[in-house]
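Sharing a structure here in structure tokens format.
As you look at this complex, bear in mind that one protein chain is not there, while each of the others sits in place.
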Amino acid sequence: MNTTTGTSKTASAANTTSLASSKTIKQIGETVWKNRTVKINAELFTLTYGSIVSQLCQDYQRDFKKVNDQLFSMGYNIGIRLIEDFLARTAIPRCDNFVTTSEVISKCAFKIFLNITPHVTNWSNTKNSFSLIFDENPLSDFVELPMDASKELWYSNILCGVLKGALEMVQLDCEVYFVSDVLRGNTQTELRVKLNKVLKDEMPAGED
Amino acid sequence: MFYFTIIGTSDNPIYEAEFTTAKNTFQPEIKELNPYIVHSTLDIMEYLQWQRQPQLDINTSSGGFLRSRHSTQENSYLGKVDSFYGLAVSGFLTYGNIKFIMVHGNGTVDDTVTRSFYYEVYELYLKTLMNPFYKVNDPISNSAFDSKVRVLSKRLFV
Amino acid sequence: MSLQFSYEKYMNLIQYPEHWSNPIPHEISKKVIYNTLSPCICVQSNLELDNHLKDMYNIDSISMLFRYFGDYIQDRDQIPSTTDLKDPGSVSSGRHRSDSLFQRQASECVRFTRSLEDLISIDSEDHILQSTDIDSFLSQYLQNLEPIMNENGTPSKLLKHSIYHRFFITLSSINLSRYHSFHHPVVALLPLDITKGQGYENAREILIHFKNLNNTLENFPEFININDILPVFVLCYDENSREQWESVQALTKSLKKQLFVESVSISLFTPHDNQKSTTLHSPITVSLHEQVFNMSHPTSINIPSRLLTHIYDTISFIVEEMMIPFMHRKLVFWDETVLQPRKSIFQSNKFFRRFISPKSNHPIAHKVNDPQDPAEGDIMFPASSPEFLLRKLADWSFMLSDFKKAYSIYDLLTKDFESYPQYLAPCLEYKTISLLMGAQNIITAKTIKTEVDPLMTRAIEQYKKQDEKHSLRVIHCILTFSDLLLSLSDTWVSSPLAVNYLTYIQKSHLLGPYATVIILERIAYAYEICIDLRVNDHFLPKPDEENKADESEAAENSKKGENGLEVDDMHEWRNENKLIQNNLRSEGLTRFRKYSLYQLVAAKKWVELHKRNQAKWCIYHAAPAYEKLSLSKRPDGLFHRLSMELS
Amino acid sequence: MAEQIINPSTTHSTKVAGQGYDYTIGPTQTLPNTSTATTSGTGFVVPTTGIYGQSLISKEKQVSLSAYAFLFQSIVSYHRDSSKNVQEIERKLNSSGYTIGMRLTEILNFRDSVPNKTGLTNMDSVAGTITNMKRRNLKILETLQYIHLTVWQYLFSRPSNDLVKSSERDNEYMIIDNEPTISQFIQHTSVQCESFTCGIIEGFLDMAGFPCHVTSHFVEETGFSNRTVYLIQFDKAVVERENLRQ
Partner (left out) sequence: MIYSLWIFDRHCNCIFDKEYTVNQSTSIVNSKEQQSRGKLIYGMVHSLKAMSTKIAPGNTLRTLTTGKYRIHALFTASNLWIVIFSDLTHHELHERLDKIYELYLKYVVHNMLKPIDLRESENAKESDKITSPSFIKAVDQVLCL
């Protein structure tokens, strides 16, 4: 029996080794965005997202809690798929620690999907939760929340769902939620990611 | 003094404002008529809306029909389109056929100033429109919009 | 009462609520204008006969009696319908009985006026209509109308029209004018009372007196030629007396043979004790002061129904057998003696015209300074002057519906009157009127703009040059023009012009508050009918139909529901944001919103004048445009406020 | 104040201007406050943040197509889960696109009116740079060409593949896209997901004053299995109006 192990020649041959450097992560993100991403007008994206959020507000009779939930759920369903797209394009392996994960999310994932790089901050002491601060957010260009929504609606809540779903697929069980949003009149838009636990890969039935 | 309105696609005003100064205010009688004067101007606006050359071909000096003096390419800013007993009415059509109409209490339309006023308000309107929560034909209740328009209105008084 | 909807009923619509829902008659404006310019027949007074009339029928004078038979004489609308009368004779005699609202012929209408002496005694120049007079008349007229409107709830567009035309007629002077001959009598009726034994000698005396009026009357105007008035004797007798009948026959013959004057006979004094009698309607073209008087002293005149047919027949006879032939004879004569020489020398030869101006052709001697008013430039052309004869030729042609000829003569005259604005203005006015009365069908959008409108503007300009005390003349002229414009088929082109002229009246502030509102309503009407011809099958909101449409739609829906079919369709998800565009085709090609604005303004003004019903009707017509607008639901908005106030 | 402002009963003069428009009340007056009326410009304190502080000029930003595809498909799923039948899903998709199309009518034409857009992406007001607005399109064909070229370029970075007039009905036109961008990942479904694009076209045309109904149809051609025809059926009145306004 002859077994070969080693690295793939495809996608990003260099990625597997040293993810520790955030510079590398940034490079991957930029390279993939530049060379391996089919793009579309961001404004169409903004408008499309706007149309669904306002539709949801109407469908749920302005019960914004339900709208938040629905957006989260839509995001989750995206997340569990989007992770495959992300992995296929970046070929990034699982991260060794949550700090790396945060870097990958910020500099790589957001970069190659939305072409933005929210910065990571507010680490908890235990290094199991951090915040993403969005200086720009293509979901919310030209959005102004209606008066009745400004205390309840998390306009970009779909992002939480996406992160939640995607992280779960790489066995990271997290809580993802918005802390503040400039649309609500806050000074910044802050999204919190908190790691609950690392899940184990499933085993085939009967094995242990 | 000026009475400015934005009219939606079903003749409904979606924004109205009066621009007055201490010395220039509408007579009460005119004041309450203004919305109706504007409404009646819609007849003229709709006529001009689909004309190849946005001019009234009836060349008259008074009354309800006044032709625009502009024969340029532009068919958004229509200049003075109507009049009503000494009041002049100017109009502007957006690409979505939202109508900006203004009653000029002084009876004349200064094209340069009015045109730039309309352009600026149009930009503000567009920003309102781009908000996904705003629906075409909804009244614009945003106070920032109101304030911005009022700042712009100052140039009308020059 | 006859159900026929006649001109008279239209003009006196206030008295006929049963007709309020009628449609607006075709070409009614032209009818009205034509009526105010129809030939005048003056009825000379005869004291003995007038007293007799007073005793028998309580009528002040025979002149008064005839007044009730004027205007559109062929309507004969005062004759009870055949079913009422059961007299087949009256049907056959009414051979011309056609609805005057739908036809027009020469001689269809005449106006009866007072005696020539009376007409002259009212010096037209002194007796200028003031806008305040008109307004006080309107005030009273509308006041009388209010309670009647209360009883008849459904707003009638027709009544508003009728009120407008009543106002128009009030504004139309019937005084003798030096500038035209429309109100100059064409025929003079000289009545004789046979029952009182009046005979040949009396007749001769009366005729001589009449023919000599220009010498005997101190202020007999130079612009009237007594020889241009056809005298006709009216012999009034009692049918039951064979003796009287015979003397009528004999007298008719001798008057014709010896005095060369025709006669007609009326069995005016036949006793009709047990006969049905008919109350006469109000005459239409009477002066403002008479109207005011009639309103404050309502009198009803009753005469035996059988006499009606007789009087109508007599009048028809006078008009058709005497007046029109007389006018034709005169026209031929003037044509040969005045018009043809002009034409042969100047009209056909441009070379000559260049050197010989009309002025030099008609030396200054023809013009006589008015002794009453020596102001410089106040010129009068005497009745015999070629200018005035031409004017008369044109006016009479007009009266006989020969508008084409009238137009060409007015055209000729405008050159002669170039430097006399008082003469030029009415001449231009009637040139325009005859153009629009006669050539309606050949008038295109282009001619309206290039010919009609400039002509009107010029006429109005000339009027404006005149003394301010004549300002009502401008208004009358403008109203006539606008009415004619509104009668044209291409209202898309003509209505805006009418609106312009009417707006000019509004801006000039010459009229009182009541008249002003009526003009506002007229502007509304002009906008209402302003529709591009190509989309005149369009749909406009209407007060009545709207509710019906909603109902039928609802009914249709419920029907579907019952059948169990297409129920799902009703609950089908729909795009709420989908823009709904009605009337897309006619967008911008109507002026319905303008119409509504003027109705609204009118309503507001009526409220100020405390004419609630007038206001209500205006609001009713403004409502379709405003009801669905959010702005009209504002509690303190004008429309909402007025609607509440009036409900 | 020397001049007493007489307010008729029709307006609430107590409402201070600058508080936003309330359509149930109507216009408010700019208060004749002497200090603000005479001094130039800065009478009102205007909040600078929010939508009015952003530039209308497109920054030409992009996102990844897959992000868009995921978003779009979640919308399809959402509508699918809340609909009774295929028709309803399609209507909802159409309606989502419709609101976008309505906005594009205004914004794309406006941007076309701004000369020299470079450098303006950070200017919160660009109206001052416009000397003349681009002409509004009045004809059916002009407008369709604008969609075929400009709108498609904006949405999908390329013009549509064809624009065809129906030979049978004079109120029907077709825009053809060989490879529709947004629905390219969706396979084997009876739902016409391009109804969304139909909605954009329909919204654009309705807003521009050319009311119509737009439907999409697969018309496969060799090499293009998703080739889609957008059938645009104008209200008859649109054609009639065009004939009236020659």
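The chains carry the letters A, B, C and D, assigned in the order they are written, with residues numbered from 1 in each.
Assume a contact is a pair of C-beta atoms (placed from the backbone, for glycine too) under 8 Å apart; a residue touches a chain by one contact, two chains touch by 3 or more.
Everything numeric here is computed off the predicted structure, so don't read it as measured data.
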item	value
Visible contact partners (per top-of-document touch definition) of the missing chain	A, D
Chain not shown: contacting residue from A:94, A:119 or A:197	A:94
Per the touch definition above, residue among A:77, A:106, A:140 or A:189 touching the missing chain	A:77
Residue, one of D:28, D:73 or D:160, that touches the chain absent here	D:73
Residue among D:24, D:85, D:166 or D:189 touching the omitted chain	D:189
Absent chain, residues of subunit A that touch it	1-11, 16-17, 77-78, 80-81, 83-85, 87-88, 92-94, 169-171, 201-205, 207
Residues from subunit D at the interface with the omitted partner, ascending	66, 69-70, 73-74, 76-77, 80, 185-189, 191
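In this text, only the chains that are shown with their structure count from here on.
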item	value
Innermost chain, taking as reference the mean of every protein Cα atom displayed	B
Of A-B and B-C, whichever chain pair has more C-beta contact pairs	B-C
Euclidean distance of C-alpha centroids - subunit B vs subunit C, Å	43
Between subunit D and subunit B, distance of the C-alpha-averaged centres to the nearest whole Å	22
Subunit A and subunit C: spacing of chain centres that average the CA atoms, whole Å	85
Where subunit A touches two or more other chains at once, by residue number	47, 49, 51, 54, 141-144
For subunit B, residues contacting two or more additional chains	12-13, 32, 35, 49-50, 127, 130-132, 135-136, 142
Inter-chain touch pairs (all)	A-B, A-D, B-C, B-D, C-D
Subunit C-facing residues of subunit B, complex	9-13, 32-33, 35-37, 39-50, 58, 60-65, 85, 135-136
Complex contact set, residues of subunit D against subunit B	1-3, 5-8, 10-11, 17-23, 26-30, 32, 34, 37, 40-41, 43-47, 50-52, 54, 56, 99, 102-103, 105-107, 109-110, 125-128, 130, 132-133, 135-136, 138, 207-209, 241, 245-246
Contact set on subunit D toward subunit C in their complex	9-11, 23-26, 83, 87-88, 91-92, 94-95, 98-99, 102, 199, 203, 206-207, 209, 211, 235, 237-238, 240-241, 244
